[in-house]
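Subset of chains shown; positions unchanged.
Chain lettering (A, B and C) follows the sequence in which the chains are written, and residue indices restart at 1 in each chain.
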Amino acid sequence: MTTRIGVVIFPGSNRDIDAFNGLRVAGAEPVELWHENVSLDGVVGVLIPGGFAYGDYLRAGVIARFSPVMRSVAEFAADGGLVLGICNGFQVLTEAHLLPGALLRNRGLRFVGRQVAITPERLDTPFTRLIDERRPLRMPVAHGEGCYFADDASLDQLERDGQVLFRYADGSNPNGSLRDVAGVINASGNVAGLMPHPETAVEAVLGSDDGLGIIRSFVEGAAQRAAAGEPALVSSR
Amino acid sequence: MTLAEPPVAQDPREEPLHRRLGVTDDELDAIRARLGGRDPNELELAMFSVMWSEHCSYKSSRPLLRTLPAGGDGDDALLAGPGENAGVVSIGDGLAVAFKIESHNHPSAVEPYQGAATGVGGILRDIFTMGARPIAVLDALRFGDPSSARTRHLVDGVVRGVGGYGNCVGVPTVGGELVFDPSYEGNPLVNVMAIGLLEERLLTRAAAPGPGNLVVLFGSTTGRDGIGGASVLASATFDDDDPSKRPSVQVGDPFAEKLLIEASLELIENGLVEGLQDLGAGGITCATSETADRGNTGMRIDLAAIPRREPGMAPYEVMISESQERMLAVVRPERRDDVRAVCERWGLPFAVIGTVAGDGDIAIVEAGHEIARIPAAALTSDAIVHERVAAPPLRRRPAPAPGIPDELTGRLPERGMDPGAVLLALLGSANLASRHPVFEQYDSTVQANTVAGPGHGAAIVRIKGTTKALVASTDANEAVGALDPWLGAAMSVAEATRNVSITGARPLGVTNCLNFGDPTRPDAFWQLAEAVRGLGDACRALGLPVTGGNVSLYNESPAGRIAPTPEIGVVGLLGDVALRVGPAFAEEGDTVLLVGEATPGLAGSAYAALAGVAAEDGPPALDLAIEARTQAFAREAAARELLASAQDVSGGGLAVALGEAAIWGANDQGIGARLRLPVANSPAVDLFGESPSRLVVSCRPRRAPAVALLARQHGLAVEELGAVGGERLVIELGGAGATGAAEERGSRVADALDVPIRELRHAWETGLNRALGWENA
Amino acid sequence: MDVRFAVNVQPKEGILDPQGRAVEGSLGHLGIEGVSAVRVGRRIELTVTAEDGAAARAIAERLASELLSNPLIESYQIEELEGSSSLVGSAS
């Protein structure tokens, strides 16, 4: 049986196309979760894709947080379900307080679309378990508000607790993110978000398939959880 | 919509209304003739004035455009050609590609961010109106001096606008152009090309068939935006002359556009619409009359049913408003609720604004009274056509720049200048340096199809579920066009198609955007006529249809007229994306070959812009038959998997082509080459000249004989230059042309071009930021 | 003397305000009713050091019109803050 992963569709989502493709390449069956529906349709994992949910005019991700589907996603996460937010999805998760911190406008005040390299900080989470080794992974970024921010004390805490999941590799921080944070994971280890696009970097013909390890980890983690009938969690360090 | 007409009156109050609207006395007579002899009322006159503006009617260019090859010569793959919102070409597997290029020059000059943003929005609507999902955008931009404050303001705003819109709607910007030339100082060019993919069976026409069908408007509400854009309405004040009440700047809402894309495609996929038309220039007037005319029907429009954003709008304002992000659909009465449901799902306002009629007229009704009635054809297919006068300019060549000693410049490198220094200067120049500071502000990867984005030659976008890919390029050679508009246009077609062919793809068709000056001036009209002739000649020689395009005239400012700029967009099909050939050197030891021959003529080249050009020099010649064979060779060599790389010689000449192949080489690590170039003309011409129909290819050494043989079989000259490898680009100059120069050379000058790749890369990567003062950005 | 100003920049009447529309569109999800005519603009606060109040305001004016607003689509308004801050609505 294939693993059914929900992809949340807000009006204005646009990397849903990439998410569908990435999930399929990783062997999963993507399922559309329309923003106005409360039902998660029995999926075993949720991916919140990139884009400009509701136009993102006010502040990236803020309006999406109040949509019906996000209430269900929050419950799903509280039950230990795996939730991955990419780019705009990451912004939505921070606005919804499912992940710590905030994403500010890029330091350079311009949209940045280019290849970056990110390094996984941990390989023992459901989002990174199938990554071969801790080498820089190449994948695109494409965002205007990706500067990760939290105050110093919070950042210290996140680092201590192993909640920094990805950092931009040396010299490739595209947006001024504090401490080069590219992605974080919540304390209970079942919700993660990152600004770069692993779901796009899943085929060599597109320039890189380094993102596949992340998507496959997520899919497999969700499948295991479904098989076990319970959340596949890692304890925070 | 462009400010398409020349200003008319000193004191608008003293002019009759039609002139204030940009309608000439002759045109008013022609309008009367189409109304059975009666005078148009104010509303009708306003409708005519937008529809008969140059932008909507093509009244000056239509006779010229008829001469272009429009497919049909056995080209059954063309599903929709000029006259439709976009050209559509079949690509097999039941799929088709829709593509078109369009200008938004004048709005971008006024408000660069919104002008460019709405330019992207407009061309995307042309694509999804046909039933195609937009999959790629290319932006071709032209500005004046990059060091001027005004240019910097425009570049910044335009680039942000293209990105702000394209990034949000989720269509990758995969390529384009950025050119600086003094002629654009007062009049920048913003041309945007969009490409869409559709299932052939979903091809949708912008026609209004079936009297009794409903006319539905969905998307944004109608406000006062853009009023005054179409003709000279800005100076026509009707009753109210408070300009603050008539904002003419259109503001784009990419979020609304994204919803419009999804809703429109859903309507089409579910078979809910009989016809679909986007609202662009000319607003509701244009959309209703064009669809009715194409459907051989008419329409009865209920003015009060049109949802508005502001109170107190006059009928003419509603009818010609260019509010963005709106669509017109023709719907069977029984499907009305289904259509409404789709619009509601996407949160889009929906209104039935009228019905299709059988009488051929556009009738506007307000509170039960008919307030306007015009034959649909009079506004569109039967709009006025002007036969303009063309006259070549008296002086066709510019004088040499002051202070440039004529006889020296053509041979500059050997007059004490190191060719390596010239190459560094060219690679670091505003027009040839890397465009990454611009295209990194774009999302070039969304949709997970981008195989080759902006940066290294033509863009390649794969088609999911197939082995195929689309390859696209935009090009225009304004510098040669300024000297010879026929040649400039033909060279533009040659370069754009060549960029596509060298990847291995077969060009499918040509779209174009003709950016020219005031057509009522005979020398400007001559430029347009010559360029259209060049465009047609080149397309015929290459066996390609012109699938559509756009004309932007009156590109003049107090600073002068722009250089003739026929912007060419080409889409090609690559049968197997795995066989694509890139422009970069691949690995150490590969053999480098030059296919094609340099011909004399430096005028119009980047080298000439840098070093000046001898007064008697002209641009290089173009032999279209050789060009066709060169491209056929490139495609065959790619299909037979002979090549490791293929790069064409264009801006900056052979040296720049080699420099780029080296900088981009070995997966962007950079890899050098050690070459020997037999100089046939002079070092300047052979190294930096831009004569067309030349390729730099590389291959594994054992394949070199096959490559050379194939080139000869295509009747092309071919020369083995040397091998890839090392960390420097070394080009030794040999042959007859070099010998003569050597005598004058003296001892100070290097025998060869010899530069570390690291230095080439540095010049190339930092050049644009330096030119624009963006270093610290 | 130092004077602190706020420059409030709003989209002009009649100019489409996609941001305002997006906010209005989202109110339903929040369960908020009765909110209309939302316009989203910018607010720039800055301190001007000048000879006197009039000179300071002249500088703020120039900044507002030349740099902080786009006269084609936006209008602005200058507020003097600091001493006058107690006059504006309650701060949270």
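Heads up, the rule we're going with is that a residue touches a chain if its C-beta (ideal position, glycine included) is under 8 Å from a C-beta of that chain, and two chains touch if they have at least 3 such contacts.
Being a predicted model, the structure only gives us computed values, none of them experimental.
Any idea how many of each chain the complete complex holds?
Expressed as a formula in the displayed labels, the copy numbers read A x1, B x1, C x2.
In this section, only the chains that are shown with their structure count from here on.
Using the stated contact rule, I'd like to know whether B-C or A-B comes out ahead in C-beta pair count.
It is A-B, judged by the count of C-beta pairs in contact.
List the centre-to-centre spacing of chain B and chain C in whole Å, with centres computed as mean CA coordinates.
Chain B and chain C have C-alpha centres separated by 39 Å.
Residues of chain C that touch two or more other chains: which are they?
In chain C, residues 18, 22, 25 touch at least two other chains, as defined above.
Give the residues of chain A that touch two or more other chains, as numbers and ranges in rising order.
Chain A, residues with two or more chain partners: 54-55, 57.
Would you mind writing out the residues of chain A in touch with chain B in their complex?
Where chain A meets chain B, its residues are 11-12, 14-15, 17-18, 21-22, 50-52, 54-57, 108, 110-114, 140, 142, 144, 197, 199-200, 202-203, 205-207.
Any idea which chain B residues touch chain A in the complex?
Per the touch definition, chain B meets chain A at residues 160, 163-164, 167-170, 253-256, 258-259, 262, 346-347, 436, 439-451, 462, 464, 577-578, 777.
Mind pulling up the chain C residues that touch chain B in the complex?
Contact set of chain C toward chain B: 11-18, 21-22, 25, 70, 72-73.
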